[in-house]
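All protein chains of the complex are present and in place, except for one that has been dropped.
Chain naming follows the written order as A, B and C, and within any one chain the residues start at number 1.
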Amino acid sequence: MILTDSVVDFFLETRKHSEDICQPLEIEDYVVQPVVDVSPPKWHLGHTTWFFEEFILKPHVENYVLFDEDFSFVFNSYYETVGKRVVRSDRGNLSRPSVKKVYEYRNYVTEGIKKLFETNQNEEINALLEIGIHHEKQHQELLLTDIKFILGNNPLLPAYSTAFIDHPIETHQKDWITIDEGVYEIGHNSNDFCYDNELERHKVYLHSYEISNKLVTNGEYIEFMEAGGYQRFDIWHAEGWDWVNQNQISAPLYWHKIDNEWHNYTAKGLQKVKGEAPLTHISYFEAFAYAQWKGHRLPTEFEWEAAQTFFPWGKRWEWTESAYLPYPNYKKVDGALGEYNGKFMVSQKVLRGGSVATPIKHTRHTYRNFFHPQLRWQFTGLRLAK
Amino acid sequence: MILTDSVVDFFLETRKHSEDICQPLEIEDYVVQPVVDVSPPKWHLGHTTWFFEEFILKPHVENYVLFDEDFSFVFNSYYETVGKRVVRSDRGNLSRPSVKKVYEYRNYVTEGIKKLFETNQNEEINALLEIGIHHEKQHQELLLTDIKFILGNNPLLPAYSTAFIDHPIETHQKDWITIDEGVYEIGHNSNDFCYDNELERHKVYLHSYEISNKLVTNGEYIEFMEAGGYQRFDIWHAEGWDWVNQNQISAPLYWHKIDNEWHNYTAKGLQKVKGEAPLTHISYFEAFAYAQWKGHRLPTEFEWEAAQTFFPWGKRWEWTESAYLPYPNYKKVDGALGEYNGKFMVSQKVLRGGSVATPIKHTRHTYRNFFHPQLRWQFTGLRLAK
Amino acid sequence: MILTDSVVDFFLETRKHSEDICQPLEIEDYVVQPVVDVSPPKWHLGHTTWFFEEFILKPHVENYVLFDEDFSFVFNSYYETVGKRVVRSDRGNLSRPSVKKVYEYRNYVTEGIKKLFETNQNEEINALLEIGIHHEKQHQELLLTDIKFILGNNPLLPAYSTAFIDHPIETHQKDWITIDEGVYEIGHNSNDFCYDNELERHKVYLHSYEISNKLVTNGEYIEFMEAGGYQRFDIWHAEGWDWVNQNQISAPLYWHKIDNEWHNYTAKGLQKVKGEAPLTHISYFEAFAYAQWKGHRLPTEFEWEAAQTFFPWGKRWEWTESAYLPYPNYKKVDGALGEYNGKFMVSQKVLRGGSVATPIKHTRHTYRNFFHPQLRWQFTGLRLAK
Partner (left out) sequence: MILTDSVVDFFLETRKHSEDICQPLEIEDYVVQPVVDVSPPKWHLGHTTWFFEEFILKPHVENYVLFDEDFSFVFNSYYETVGKRVVRSDRGNLSRPSVKKVYEYRNYVTEGIKKLFETNQNEEINALLEIGIHHEKQHQELLLTDIKFILGNNPLLPAYSTAFIDHPIETHQKDWITIDEGVYEIGHNSNDFCYDNELERHKVYLHSYEISNKLVTNGEYIEFMEAGGYQRFDIWHAEGWDWVNQNQISAPLYWHKIDNEWHNYTAKGLQKVKGEAPLTHISYFEAFAYAQWKGHRLPTEFEWEAAQTFFPWGKRWEWTESAYLPYPNYKKVDGALGEYNGKFMVSQKVLRGGSVATPIKHTRHTYRNFFHPQLRWQFTGLRLAK
């Protein structure tokens, strides 16, 4: 059993980190929602708080008084089990509750949790708290990428922070790693926290393959662009080709060509693209087309997991060729928490690794992230296999 | 020629009034755009300011330094003549410039105008200033109705202000006014300010008609609703009937039935509907259907203007049967200011009168307001004719 | 009272004319619906037949046996009074009833009417028959323009008929006609058939104006195009400008530039544009922009009617500046026939005249045609006023 003290510390540290991420923002930045996939920062702050109130304080604190009855409606995301919710595309229309009120809500619930854990300790609420912490960590990544989108789509292109390095460099020599044919074990296998989608640990048969020890860089991708990669239908999926044409895509997200030189919007504002930095903000469609053009392919998530000890990772979420599907003997958790993963297991691709935006202790080698193939606002990247 | 002093006073009083309207807002309320027709309050504050900078300070102050070069892009509304603009549906995505910055912009331009008029007086800039003032007054009405929409569509239904009376009552006896057949003169005919669409003053032939001396009330409209008005296709235009069905309209905007009693969102928050108050927030389609059901009709804008001295008006903008079209010998002003009215003269209906949201000195008996027939967020109302 | 014999002859001649129009078609041409405004020819043939069955045979023939019960559903257009209908956008999905069956239906109903009128004569059914005949004549024009659209949008551009002259020429000298200021009488004033929208005859006051005795030609419009007319926002309505840009309009409908020369699809197939022929297949937006560019304007429908004896007309439906609105003291007919006109009196523009596609005895100087401002598939044209 985990010691309560350390869980509470983990909790407080996590709560603080969400607020640290928002520290550079103006109040106005907390409110807007430029596209449906991006949520307003104040919504993330409220929603992660509501999760602790709804699943821990409400059922486990006697005579608990809700901070505000309407908040369960305003800050529920998709949990059909627990009542009505504001549809995702409307979140940016809500000027109230104010940011100030949301912070009061955070304090109220944080204090409520602290007090509960001073007087009460048991495995059930410890486990719930741990889920709530990981839930908030997951939102921290979205919070950061949503903030980047909110500022990076503003015509004034305001900087976010000089402290956040979104374009780190991999300095080691590029090489292929060879993995032998055989049966491999895949999935979570320790007592540490994991999501239900990482279970059950099971066997897969892998044919021999090679996988790069390094992410594809901006410079390599510029070669693809200059070779007409966005104009050659034969290297794209049919859906990818439609996406390119309907949206007139000709570069990664946040890239702008100015005076014939590529720039990209970064946490520090608009900068020249660094050729040696790992490529990011690309869709699965672009990752696939690049690999086709290069004569290679993307690894499956199983190939990635089996090989991951042989290369450094964590700077970019890496698109894989795998569709997001349940593992053999997958079991969805009961009740509202069971809505976390299973119901998304169709039409999405798996990403592996973690990125510069992933909070510490939030990713691991069995972690399965997933997005629709056209999405680009996460710090996505690309590793080749053959 | 107008005395400069009084114009400058008029200007300063107008500038202050815009800010007074926003005084009850939280910063977050300045930012959002729940539907395409509603603009964020900070955009109104910036746009009305940009108008003075673009059309007066920039051309008439030597070596004028723009407050911010990007603002002409951000705060241009629809003036194609003066460069790029943020499309209307994207205004709610802009967290920057911040509200603080917008107020600094206002002060900068207000001071610039003051200084210019201290040292410089001529008819041309006086006329431009007057247009700018009326432009800002026009936006003050939108500012108020947009704020109402922003708050009235928030699930928390926050109140705006107890000082603003949006549901005044007409206490006089309802009666029909009879107007004789004959030739009438229509259009502006004094030296006071008017828009180009009120000119030229011209003759129209009116057949004899009767017009009500009182606006239709909420109570009268509830009778229509209870008689199945929203279910009877035969009293609606074909387009109106499609609008009712596609949007599932069954009551005026802001009305909610709670415990079998009609409530509406007002400046003071949610309240019971007052039966004796004049109906508002209805579309032209609804106004027409009500009149059909009642066996009457809407007046034309000419009938309204010829009869307006015989009844009080100014509480609701009144839908007329007239389409928004140019008067005989209408002349569009040259240049960007000519984009003000003429280019909207298709597919819209004329409204006459003025409303509780109209700032003082901003309406008159020849004033022609215009909106598309489905719009309801203005303080629209309805007067019968036969 | 009209003699029955001549009404029956008029009826039979009208029935035959619809079928003559379809004579050049392949069976496949009867079925498709390339855009929502165009109906499949077999639908027109069935719908005009259904009108006689529904409003004359069913109520006036004892023990009348419907040809097919389902046809009242399939061939009702918009009459909400008489039950369900196939929505307009689905008509092109119906392969059945077959064309053969539709012709059997026509014969069945035509024979039914003949038999009824042999044994029965009264003013009520004579009046209904006359409406039905005019209804079918109105559809004959649509039938012809819909066929043109069906063939003219097929990439094979098949010819329709060499007998139909869709590009006649006006050979007289162009000149301005001057009309004096004063009160004019407008609207239908004989015992002949007319629609309810042409009544009541009433007075309007017209200021003095000039109107061209000739339609604008293709050659004149090419000058506008070559002067950049489609690129100059300042001569378009705001809605017109959006329409141009969203639909990438750069020429009238059916025009194609081949080897740097303008061609247009005609009843005879693709041909070089004749400069001296009157312009056609333009929207109201284009008509307005041309007039603005030329420094003139479109006449109102009243100006057109007051002046029409002084120029030849009937080759093109002419866009006017007037919105489609009820005349003073307009009275909608009771019941289903009352759905004919009144419910469309919003958001449309009036066209006057008649075109090469208008059947004989179907237009007159008080006839009011109406379409939405962006539509172009009718033989629309343009006459200037000032």
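Methods note: contacts are C-beta pairs under 8 Å (C-beta built on N, C-alpha and C of every residue); 3 or more make two chains touch, one makes a residue touch a chain.
Because the structure is predicted, anything quoted here is derived from the model rather than measured.
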{"item": "Partner chains on view for the chain not depicted", "value": "A, C"}
{"item": "Listed residues C:97, C:240, C:278 or C:326, member touching the removed chain", "value": "C:97"}
{"item": "Which of C:77, C:121 or C:153 contacts the chain that the document leaves out", "value": "C:153"}
{"item": "Which of C:26, C:124, C:192 or C:242 contacts the chain that the document leaves out", "value": "C:26"}
{"item": "Positions on chain A contacted by the hidden chain, ascending", "value": "78, 80-81, 183, 202-205, 207, 209, 233-234, 236-241, 284-285, 288, 321-323, 325-326, 328-329, 338-339, 343-347, 349, 373"}
{"item": "Touch list for chain C against the chain that is not drawn", "value": "26-34, 42, 70, 73-74, 86, 90, 92-99, 150-151, 153-156, 158"}
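As a working rule, only the chains that are shown with their structure count from here on.
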{"item": "Chains in simultaneous contact with chain A and chain B", "value": "none"}
{"item": "Chain A and chain B, separation of their C-alpha mean positions in angstrom", "value": "45"}
{"item": "Whole-Å gap separating chain B and chain C, where each centre is the average of the chain's CA atoms", "value": "37"}
{"item": "Multi-partner residues of chain A (at least 2 other chains)", "value": "none"}
